[in-house]
Structures are given as C-alpha cells and as structure tokens.
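Take a look at the structure below.
The complex is shown incomplete by one protein chain, all other protein chains being positioned as in the whole.
Order of writing sets the chain letters: A, B and C. Residues in each chain are counted from 1.
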Amino acid sequence: MSQVKKATRHVNQNEGLIFEKSSPGKAAWKLPPLDVPEVDTAELLGEAERAGLGHMPEVSEIEIIRHFTRLSTWNYAIDLGMYPLGSCTMKYNPRVNEAVSRFEGLANGHPYQPERISQGALRILKTLTDCLLEITGMQSITLQPAAGAHGELTGILLVRAYLQKQGNPRKKILIPDSAHGTNPATAAMAGYAVENLKSNSAGMVDVPSLAAQMNEDVAALMLTNPNTLGVFEQEIHKIADILHGKGGLLYMDGANMNALVGKVRPGDFGVDVMHLNLHKTFSTPHGGGGPGSGPVACKNFLEPFLPVPVIVTKADGTLGFDYNRKDSIGRVRAFYGNFGMHIRALAYIMANGPDGLRQTTEDAVLNANYVRKGLEGVYDLPYKTPTMHEVVFSDRLQAKKGVRTGDLAKRLIDYGFHPYTVSFPLIVSGAMMIEPTESESKEELDLFVDAMKSIAEECEKAPDVVLEAPHSTRVSRLDEVAAARKPVLRWKPQV
Amino acid sequence: MSQVKKATRHVNQNEGLIFEKSSPGKAAWKLPPLDVPEVDTAELLGEAERAGLGHMPEVSEIEIIRHFTRLSTWNYAIDLGMYPLGSCTMKYNPRVNEAVSRFEGLANGHPYQPERISQGALRILKTLTDCLLEITGMQSITLQPAAGAHGELTGILLVRAYLQKQGNPRKKILIPDSAHGTNPATAAMAGYAVENLKSNSAGMVDVPSLAAQMNEDVAALMLTNPNTLGVFEQEIHKIADILHGKGGLLYMDGANMNALVGKVRPGDFGVDVMHLNLHKTFSTPHGGGGPGSGPVACKNFLEPFLPVPVIVTKADGTLGFDYNRKDSIGRVRAFYGNFGMHIRALAYIMANGPDGLRQTTEDAVLNANYVRKGLEGVYDLPYKTPTMHEVVFSDRLQAKKGVRTGDLAKRLIDYGFHPYTVSFPLIVSGAMMIEPTESESKEELDLFVDAMKSIAEECEKAPDVVLEAPHSTRVSRLDEVAAARKPVLRWKPQV
Amino acid sequence: MRYLPKSPADREAMLRTLGARSIDDLFAPIPAEYRLNRELRLPRQMSEPEILEWFQRCSRENGKGLPSFLGAGAYHHYRPVVIDTIISRGEFLTAYTPYQAEISQGTLQSIFEFQTMICELTGMEVANASMYDGSTATAEAAMMAMRVSGRRRVVIARSVHPEYREVLATYGQHQDMPLTTVGFGDDGRVKAAELEKTLGDDCACIVVQSPNFLGTIEDIPALADLARSKGALLVVAISEAVSLGIVKPPAEADIVAMEAQSFGVPLGFGGPYAGVIATREKYVRQMPGRLVGETRDKHGKRGYVLTLATREQHIRREKATSNICTNQALIALMANVFMTVYGREGLKELAVQNLAKTAYARQHFGRHGRVLFAGGPRFNEFVLQTAEDPYVINSRLLEENIVGGFPLKKFYPELGNAALWCCTETSTRASMDAVAAALARAQTAGNRRPEPEPEVVR
Partner (left out) sequence: MRYLPKSPADREAMLRTLGARSIDDLFAPIPAEYRLNRELRLPRQMSEPEILEWFQRCSRENGKGLPSFLGAGAYHHYRPVVIDTIISRGEFLTAYTPYQAEISQGTLQSIFEFQTMICELTGMEVANASMYDGSTATAEAAMMAMRVSGRRRVVIARSVHPEYREVLATYGQHQDMPLTTVGFGDDGRVKAAELEKTLGDDCACIVVQSPNFLGTIEDIPALADLARSKGALLVVAISEAVSLGIVKPPAEADIVAMEAQSFGVPLGFGGPYAGVIATREKYVRQMPGRLVGETRDKHGKRGYVLTLATREQHIRREKATSNICTNQALIALMANVFMTVYGREGLKELAVQNLAKTAYARQHFGRHGRVLFAGGPRFNEFVLQTAEDPYVINSRLLEENIVGGFPLKKFYPELGNAALWCCTETSTRASMDAVAAALARAQTAGNRRPEPEPEVVR
C-alpha cells in the first residue's frame, strides 16, 4: 500500500467490555452526605422495592476514562478526515457551538419553568425560526421535530390535516424512486399509500409520468431537491404546477438544502411544506447517529395545523408559548424539540452570516463538481446531468472484475478515508454516492481522488486486495450475516 | 506478536506541518467590529512598525481541529494506558480538577487585581498550604516555585540564606550518586559545589561515608526519600543527626512523596526543608512536559527567608499578601506560582480526603511490590532492599544477548505500554525503573508483567525482534544522533 | 469564512479545472427566475466572542442556576464531569451512524454496553439505542404492540405523562388506532376495575407509566396479569430512569418505553433527550430503531455491527417498523457513561437519596397542604394540594429565587390547587425549608385550612 498517502498504521489499545472490568467494591461515584434524615426504603416502597441491580458494572473513574478513550480511538470522525457520505452532509462541527450550548442557564433550563425566566431560551427559538424562514423563503415553522424523518412525519400530517379540513385527506403520496427510505416509511405512518414515481434519463422527476399519475387521490409529492443524485429538479415549476393544479401539495425533503442556502429558496419555487436537517445543513454534530433536529417550514395556509405549542410575542413584548390552537395536528414530541441543537444551529448561522452561508453553499457545490471531474471516466457516471452538492457514480466498470461498491468502500478505509454512501440511491445499481461538503480542502479532495483512482487500478491489477479490504483496521470485515442470524444483543456473564 | 494482548494496529491519519497547509486568504479568526476610531499605525509606531509576519500560517478552523486531533492520535497518554515511568508518577488526572480550574473567576483573575476581589484565589492558596503542611509535617511553605527543580533551587537558597545569616553560607552540597540530575544542577545554580555521596550495597546512603564526608563546609544534604531506587532511607534519623550535628541542613527531594503521604511525614523524621511535585504526588496533568508546581515546605527557622509574597490573614480576617520581609531570598518567579496547578492539587486532596490519600499511598506501594514480585528472576534485581513505590531492575541478563534497557523499552511499545524510565538511576547500569502508581488495576499490572516476561523470552529466542522494535508504530526508531549532529530546529520554506 | 478551508487561489484553481468561468456557472441548473439575487437578510457574520456574549445573555435570562422543584418528565440530577469529557471527544461527537463497522467499533461497542445495561435495569431481554425521547418511544411502543398483537385498540392510563399521551394521539390518529383512557384512583394508581372493564380482545396493549405522572409507582405485576388475561401486551413507560435504582423493574412488561434523560442528560429546556425501547427477545423483529449485535471478523476476533436492519426504513421503506433514521446516539452515550459511573451500588444509593429528600419535603410541605395519593408508593415526586393557587405560590417563591412545583391545573383541573413537587439528590434541605416556610405563609393567606395529611411519612 505504498501509494497510500493519507494514512498509516499505529499501535492501538485493546479494550474489553466494561462488564469484564467490573468487580465488587470498585466505584467511580460518591454522593454528598445526606442533609435530611435517612429513610427506610422497605417501609416507603414495600412490594415495589428492588432487590439488586444485577450485573451493572462496578469500576473506578480512571477505568471509565480509559475505557471510553480507548473505544473512541477505534472510530473514524470528521475531526480526523473527510467523510464523503452522500446525503449525510458530514461537515465541520464548530466548537463554539458546543461551548454556548453548555452555558448554565441554557443547559439547566427546565422545560416547564415559568416563561418569565425562560426569555433567553425563547429568544433563541424565535431568532432561529426567523433565520430559517428567511433562508427557506417559507412563512411559518415548527422546531419540534427531533430529526429529518420526524419532520417528514410532521409535514405530511400538516398536509393531511389541511386536506382533511378541505373535506378529503386523499389516499396516496407520490415518491420518486430515488427518494430516501424515510419518505415512504413516513407516508405509511401518516396513513397514506405510497406510489412510486420513476425518474427520467436525466435523473429527474419524469414530468409526463407525474402528470399522468397525478390525480385527486394524491395528497402530495415528496420531493428531494436537489435529489439524491445531487441533481436539481430543473422543471420544479412544472412539477409544482401539476400538483397544485390537481389540489395536491408539494413537500420538499430539505436534507440537501446545503446545496441551496443563499442561492435559491424553496418557498420561491412552489414548495408548500418542507423539513430541514439542522444536523446536516446547519452543522450540529452527528454524534454517532444523533441527535438531530428536523424543523418543518410551511406556507401560511398550513400554519393553523402546526404542532403545539407555537412561539408567540405577547402584548408586553415578552415571548411565550401558545397552546390554544384548535386545528393543530397535536404534539409530535414532548416539550419543544431538541433545543440543544437549535442553539448550535443558530450559533452556526451567526458565525456565517449571509455571506458565509452563501460561500458555504458555493464551496459545497464546487467540491462535489471537483470530485466528479476527478473521477469521471475512472468510475461510471450513470447520470451526466449537472452536479450540485453530491455526485453518484456506479461500480459498473469495477463490477466486471467482481468488485462491487461495498468492496471499493471498504478499500477506501485503508486509504485513510471514510467510505462514501454505499448502494444508495436505489435507482443506481452499485451506487457510490459522494458528498464532500464545503469542509474539505483542495488538498483533502486531491487525496481522495488519488485514492479512488488508485483503487480503480487495484481492481484491474489486484482485485483481491480490494475484495479482502480493509487490511489496516483493528478488526477485518465483520460477519454481518451471522450477527443477524443468531442475534447477540447484550452481554451475558459466562456461566 | 500473537502474544500481544493489550494492543493491536489500526489505521491512523498522516498529517504534515501546519505550514504546509497554509495558503494566503485562509483564516480561522474573526474579530468583532472595532467600536472605536481606527488608527494610523504608521503614525503611532513610526520606525517601530512591523512590516509583515513572514511565514506564519494561514489556515481555517477545521484544518486546525484536524491538525491537532491527528497529531494527538500519535501520542501515548495516561488516558490510554499504564505509564510506568519511574520517578515520574504518572497517575490518573481527575477531570473535575480541569473543570474547577476553568471557573471564570479563577481562570480570568488578574494577579494584580485588588485583594478585596481576590479572596477566592487567596482562600485556595491558603487552604492548599494548610493541607500540604499537615501532609508533610512541616511548618511553613511557599507555593511560588513552578516545578520540582524550581523548588529545589528555592529550598537550597533558603538553606544558603539561613547559613549566611549564621555567618557562613558554606561551600558544598552532598548529593547521593542515585540522585536525580536536577539536584546537582540546582546546587550549582545556588553557587554550591557538589560532592557525591556513594550508596551502600542496600542502595541507601552509606552512613559511615556520610559521617566521614560531613563537615563545616557542607551546607546540606539533598536526599530523595524514598530514593530513586524506591528504597526508604531506613537510617534517616542517623542521617539527620549527622548533618545537624555539624550544623548542616537536611533537604528532601519530595518527588517520591507519593510513597509516604498519610503514612509518615518528613517533618517528623528530621527534614528541614523539602519540595513537593504537585504534578506527581497530587495528580496535576503532565501535559506533555509541564506545567508542574514545586511548593517548598520548611521548618520555622527557615520561614523568614521564604520568597515574597507570603499569604497572611489580616486583622479584619481577610487574606492578603505580605511583601515586606527583609530576610526573604526574593522572588523566584513573577506573581504567585502556577496557580492553576494549585487549584487542581487542592481539588485532588479534597476528592481523596485523609482516608483516600492514605489508601492511594498504600495502593502505589502495593502495585510496585506486585510488579517486583512478578518480574523477579526474569530481570536482574540489583538491590534486594524492600521496595516502596517503584522498583529498579537492570538489563544484565538480557545484555548477554546484546539487548539493552533501551531496546527492551522500545519493545514494550509494541505490547501497548509506555516504556519504564530508561538508564536511571545512574548507579544501576542498564537501569529499568518501574513506577506503576496507584492508578493501575490488577488487570493492567498483570498485562504488564506478561509483556515484560514475553519480551525476556524474545531476548532468548529472537533478540532481533527486540533490537528492531518498535514495529507497531507509525514511525520506527528515529535517528537521534543525526538530529543532534546537524540540528534542524525549525521549518523553513522550500526554496 | 473561518470554517471554510479554501483560499481564493484554491477556488480559482478548482474552477479552472472545471472549466467554469465563475461559481455561478455551477448554479446554472437552477432556473434563473428562482435564483436569489440578493444576500439573505440575516444577522451579519459574527465573531466568536460576540456569539459567546449573545448566548451568555440568553443564559442569564433563563433562570440561570435557580433551585427548582420541577420534575414532571424532566429531572435535575447531578451530571458527573467525565460525561462531557468523554462525549466531547471528536471521535464520538463528530462520527456518523456506525454503518462502517471496521472504523466504528468505539460507537458500536459502547451501544452494545448501553443495550446490556438497559436490559439489566429494566428486566427486559433486548433494548435499542435510541428513540427521539420518552414520548415518541411510548408512541412507537404502542404501534409495535399493534404489530405484535395484530390488534388495534390502545388503552392508556390517564396518569401517563400528558404530553406522552398527546404524542401517542398524534402518531395514532391515522393508524386506525382507537384510544381508550383510564383514570386513576385515590392511591394515584390506574383504576384496575375500570381498566378490566374496558379491556377486550380488540386491545393491542395497555400503556401505563411507572412511576406515573403523579409520582405513584404502578402495580406492574398485577397489570401484566390483567393484560395477559386479555391477550394484550403491557407497555410500561418510564420517565424518571433514576427510579430504577430502587424501584422494582417492570420485568413483567412486554415493552418498556423509557426516557433516559435522568441518566446524566442536561435538562436543556426539554431536549435533546434519549428514548429507549426494551422488550422481549421474541418481539425483537418488530422493534423500531437501531440494534447492535456481537459478531466476529474473519480472523475470529470479536466485534460489533448494526444488525436486524431489515426492520428499518433504508431497507424496508414503507414496510419498515418505523421511519426513524437519525436517533439520539450521543445522548445515549451520556446515559451510558452515567450508568457506568454510578453502576451497581451507586444507582441504588442515588435513588435512596432521592427517596429521602422527597420524604423530607413531603413531610414538611405536607404540613401546609394536603398530599394527594398518599396511599401508593412513590419515588421522587408527590402531589400537594394547597389553599392558594400554586401559580400564586410559585410567583412568590420566584421572588425568593426558588422555582416551585409544577401546577397540575393545566392537565388535571379536577385536582384544583394541586402541584407536582419533585426532589432529587440535588435538592438541599435549606431550599426545602425555604419552600416549607413560604407554603406556611401561603396557607395562612389561603381562604380555607386543608385537612392535615392523614399519615405522616418518616
């Protein structure tokens, strides 16, 4: 692997399960002395008292620090390098956002504390909603959803409530075959049937078939724009017209909003309702899978249906929550959403300002096109349509040597990169979905292109090296089939 | 290396020098808008204005986070595993100490702010001095020295000032041949000649020769107790008597105080003045080389000579600094010492309490003896005297195969450990100085003993594996000779 | 912009490579009529100190550090320092969902440990990590019960957190899920008789919370028998996880829907928190959310992977058990560290301190009001009925910089001037005595003397 420029191998600590380090009498905790009389738990709880805590661990503080520090060194992360996962928008997570979210009054604010002493939190929520509305060009918004999929559900429930109010909720949701899995799953949760919409040869919604499939049974189209091919739906105006013409609504999955911020606003091109992923476009950390935040923005006619509570400015100029909204779809979550993520997203918007956000979008699109340029010809590009923030190749050329997208991905690990998104979108067989985001320097992109080229060569010269990858990690390819066949989902003491 | 249980190899990011990532126009900084009129720098500074900042880097924030995160993954650390450096006392650094040291009023307190608004910092300093005096059994103390060696200098200057006041500063300092290099270096800085004191076959001060060498020219003996062999000077009372008998003073290097805390107090066995290493015994982090803190504790007769200022309780009960001390040796440092380390050490003492500190000492000694037991016979133990907190082996047995202590140390790296202290103390040829500290679990110690045994075997079966070590690191053995012959001490742009 | 790693020269070079004249060429696909030809109207680009100052002000205006007796689904427990030390490591904070197992073993093993500890604490056999929060976990648990049982009606206790019930209603409204609500008795527990009556063979599950919203611990074994006798599942929601340190686990339940916030997660004005669903092994394929399983690599080395993905949206699409994708992983890691710090003995001691503080408050507050539902066992919350309107009492307390209990009028008007008071290990005797004094004043201010509390708690 002499051609690997970005990474090498280094000694790395092993570490067992925490339960394997436990022994009775070790402790990492200490409570302050009790300043009230002790109680007889048996007397207070009777039947309800618990006997013991089974196999919960007993370890010391240093063992905990070492345990998790060692584990952490087994992870890849944005802080270590490029994370080209298409659709996931793995961008830099600014540290000032972490600092402000830990300020005592914000970190320790109770969701039910009186509004009088919640003005700080309310101002954050209000300021963020104002910013997001300006960015999306929409008219109203809720910050309650905890993630994108949660936002989708909220948005489709808004659609349904609105149509219901019109007299007929309708039966189905149209979803392009390139859509993310959460879209159909969401439609189902909202009680709708899913009808697939096929893409045309340019990777866009096939407008004629949309026209053909659109009718009074269709509640809405869930459109991702730019779509999962990184292609902007150029006929968006026609699409919107067709839907609206038949009384349907246009839902936009805003997961790819990072291709549009500061350049174009969904509210201006006919979108009725959309969600944002603050953990993508607005840099809140992914944290190994979450938390996220999925605000839903809509046009005024959907506003009456938003989840309770909504933020209002009261007569005395202070901010508060309004719960009294008869048409609301109700709550989608307790309290007000992932407030900690709202803080971070707002801090990110403030750090960027209008110019910074625009530049960010431009760099994201520039990077994606730069990677496309570098890899065109080396890997098969099924759709030649212009690329926005991400580009999707296929493994067609390498498949001839028996190397598939999943193998190429694993090999990237040896080159010091996290793999791209594998086998998605489904409309591209052997998809390799690459989203560099704006956070990558030219240097890092060049290294990535080199790595991908070198892997393509390996496919020609020594496919086994790729098929057996990764070679540089502390564990080699893990047996996922066995894991699913006889699931072992928890540790159990040896008997 | 199948027998290596503790570590394996894992992919690790490469990273160039920050200067190699710089390019004009990148920036990680932004200042708030100026709220006062701009100025003409040329007019203000004239001749004194600077032209440019040469090759200072220009990089973005994410590049900085990645740069230092990647670099950090090349380091070994206590947080990753056992750090058996003899004499260095690499113990767990509690995180609560880091938290309290960052509290705004403490982190942003200016050393010259009025005493009226410095009571918090003063209370910390006062409380710490009280604790350290109780722990050492001494009568007075200064927290000003920034590290152990700095404390040594301060202590010897106290000795000198005292003797001077008696009429004769005397000429030399006696230092056992097992002493740390800072001891003789310190004596020289204080204007004293150094006279070596040889150890006896038990690794202790040879009392007869001490008696022989002691005379009116000797200002003091600098004694490390337990000494660098981990041996407690059992004849300490005789030693003290001999010195005092001839008007000399007993200085104790307290670097190994972690073997004594809560079990015995230097003030009780005849020590006149000593330093403590808060970054050893009291857990302040080593930070890759520092900062530390080296308070100096003494008996009352040396108190008048302490550096200015000293902390005093004023008539109104508030705390303050006293600068007006005619016999003081003067300052050894600006301001009051490494205050941040004082905070951490005090937090550590509070977290432990009397029982915790005693238990800590007991565990440290228990661990050292456990390692000694495990390795006796496998490695040569030059001194059979009972072990306190550390144990010193020699490479005599392995040297027969041409493998020296430095080689064995490098091989330990492949086994996932940081090496022990190599070739110190000097009285043991091929010294292997091992101090586990109390922070190691039985599990970690067993792994260490296994590793050392397995390396000893390798010396028999395959010495080259050891001589060529380390094999698992991102760089192999570095050429230190070349580095010293033609020193390259800074980056320069390629021309 | 300081987060962007490009110099003007880099951008030019890249554009040249692309043969583009300007960056706008790359945005040509966007129909001209929609393009934004102005900068967004947002606050100007701010420096780091300005941002810190802006949020510092918000923090100061958000009840910074006041002692509080609020619980009601969000609990103030002490957070060991190591939690933030660990979750702040970039390798955890800035990693994605661990789909690529070979470079995600840190996240995967920690989730596996989390799943194990949740099973130990709840008495269930499998647990996921994670759902959005306790409310959505409860809703998803009910829908899971529908899939398992093939039935549709959900019976829920009125003593389940009102906002959890609202979320269930929202989730269920288009799932053809009839919802029946059952009230609570004088002991604060769900009315068994009423429950039995409404149960029929159309019932997918009974949903209760324990300790419930009124602080009372439900009789889980009895409820489980009842459910089983009607072929329904028992779903137990837990919003105060610390109770598991001393309260018998709901081992007889079929599904546990839990809010892990109490385990080291900041109150954070309501989020992010972490929901968890735990259940029996036999139901695992109907679970929503991610699961980590143990396996081996090709050299036989132990390792961990995401497993049973065929339940999930990215494979199953509209047939998935849920649409959840991004979850609350980092928050689950906080809870993981918290559980590890306290462990076997600490969690018990912690819970016992909560009991003791609450008993003290209950006794002293009780002198100046009426403790409702005094019959049933409880953990760290109790309902106090006062002569005066709790909102009035609270505003007076606020003058003394104390945040009073949660007034129940909004959700349970029938309880009159009642408030839900919560004490944790962080409640000081001093603050409790201050409240007692204020209540005494309120009492004399009040228009009628409430009856003294029947039984006194030691």
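Everything that follows uses one rule, which is that a residue touches a chain if its C-beta (ideal position, glycine included) is under 8 Å from a C-beta of that chain, and two chains touch if they have at least 3 such contacts.
In this text the structure is predicted, and so the values were computed from the model without any measurement.
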Chains in view touching the one left out
A, B, C
Touching the absent chain when the full complex is considered, from B:T8, B:T182 or B:S394:
B:T182
Checked against the full complex, the residue among B:V194, B:V378 or B:A399 that touches the missing chain is B:V194
Which of B:T281, B:N338 or B:T405 touches the missing chain? It is B:N338
Considering the whole complex rather than only what is displayed, give the residues of subunit A touching the chain that is not shown.
11, 23-32, 58-63, 65, 69, 95-96, 98-99
Over the whole complex, note the residues of subunit C touching the chain we left out.
48-49, 52, 78, 80-81, 85, 88-89, 426
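Here is the rule we go by: only the chains that are shown with their structure count from here on.
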With centres defined by CA atoms only, which chain is the most remote from subunit A?
B
Please give the pair of chains with the highest number of C-beta contact pairs.
A-C
Taking each chain's centre as the mean of its CA atoms, how far is subunit A from subunit C in angstrom?
21
Going by the contact rule already set, what residues in subunit C reach two or more other chains?
2-6, 10, 45-46, 48, 50, 82, 85, 90, 103
Going through subunit B residue by residue, note those that touch at least 2 other chains and give them in order.
11, 60-63, 65, 69, 95
